[in-house]
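One chain of protein is taken out of this complex; the other chains stay put.
Here is chain A:
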Amino acid sequence: MESIQQQFVEIFGTEWGSMLFSLATNMTFIFAIVVPLLLGVAYLTFAERKIIAYMQIRVGPNRVTFFGIPWLRGWGQPIADAVKAIMKEIVIPTGANKFLFILAPVLTIMPALAAWAVIPFSPELILADINAGLLYILAMTSMGIYGIIIAGWASNSKYAFLGAMRSAAQVVSYELAMGFALVCVLMMSQSLNLGDIVNGQQGNSFLNWYLIPLFPMFLVYLISGVAETNRAPFDVAEGESEIVAGFHVDYSGMAFTVFFLAEYSNMILVATLTSIMFLGGWLPPVDIAPFTLIPGIIWLLLKIAFILFFFLWFRATFPRYRYDQIMRLGWKIFIPITLVWIVLLGSIMQLPESIRNTFPLNIWF
């Protein structure tokens, strides 16, 4: 590492050399995050189809394989799908606003990938260890909605526009509940840095994870996350049976696939954030020998997979919510619950030390 930096300084001079060196290392780290992420997205679609298939007593994709190996049947499916999407033509409707029509998928995938910059994968493995990590995540996820609205408007189609309107109202409402749930997390951890949030959950076992004192917030965050990513049962923005395919009805080929990639990488992002903020991130569930030997990133990946399974399970289980029910759930149930919990948490934090020590199970601090 040092010698490469020396090389850069020799070639470009002291000021620009170190600048270009940090640019190059950051680019490498970005690729190291994005490439596995997109592979994960590809295989998440495969996992989704397989898991939902078994839940519905079907088999799911079981044909495409690599090099004719029989026990890999189905595992080639995501690759085949990607190749198909690249080959297809991108049709631009005649009445569409061409510039915004092309821009919309870009605006959807940009925040979905940019948010990964501050995610800590293990104590050392993090691209940008910034102080305001949690705020940055909130800001990035709130920008994802633009792609959907612009796609709906630029398509110049009524179905697409209806999908965009539904999605805009839904995402803005659930963002509030999500933000309040995260306020509880940062009150517990007293830090906006995601690494510090995980370190705040350090203890002997999973009893120290924020999952237990903040259990209602965990539920609120997870369900708002499902709504925020426009996944079933909150997928009114797409609603195949009502408005065809919602905001991306006019998109085809790779332009459609980019929306698809953004949706799935947002799903993985919400699962990652849930495991970092409520399930202890890279910490093992119990701090004894066989568990502590496993590296932290494996624990994090296991937790992410566990939460992602819930996403798929929801989709296989619940029918789509009606629009007014979605709004009622967001505004009349989640936001009051989170507000009550913030007040409760604040008053427990203000209790004198002596009273707090008499609690039967000291999970709070």
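Here, a contact is a pair of C-beta atoms (placed from the backbone, for glycine too) under 8 Å apart; a residue touches a chain by one contact, two chains touch by 3 or more; residues count from 1.
The working rule: contacts and distances are computed from a predicted model.
Asker: Between "Octopine/nopaline transport system ATP-binding protein", "NADH-quinone oxidoreductase subunit J", "ABC transporter permease" or "Hydrogenase nickel incorporation protein HypB", which matches the UniProt record of the unshown chain?
Answerer: Missing chain, per its UniProt entry: "NADH-quinone oxidoreductase subunit J".
Asker: Going by the contact rule already stated, which one of A:Phe8, A:Phe46, A:Tyr136 or A:Tyr159 would touch the omitted chain in the full complex?
Answerer: With A:Phe8, A:Phe46, A:Tyr136 or A:Tyr159 as choices, the missing chain is touched by A:Tyr136.
Asker: Please pick, from A:Ile69, A:Val83, A:Val172 or A:Leu344, the residue that touches the omitted chain in the full complex.
Answerer: Looking across A:Ile69, A:Val83, A:Val172 or A:Leu344, the contact with the absent chain belongs to A:Val172.
Asker: Pick out which of A:Phe46, A:Phe101, A:Phe121 or A:Trp153 touches the chain that's been left out of the picture.
Answerer: A:Trp153
Asker: Just one of A:Lys84, A:Lys98, A:Lys158 or A:Arg328 touches the chain that is missing; which is it?
Answerer: Looking across A:Lys84, A:Lys98, A:Lys158 or A:Arg328, the contact with the absent chain belongs to A:Arg328.
Asker: Of the residues in chain A, which ones touch the absent chain?
Answerer: Interface with the chain not displayed, on the chain A side: 15, 19, 100, 130-132, 135-136, 138-139, 142-143, 145-146, 149-150, 153, 161, 164-165, 168-169, 171-172, 175, 192, 324-325, 328.
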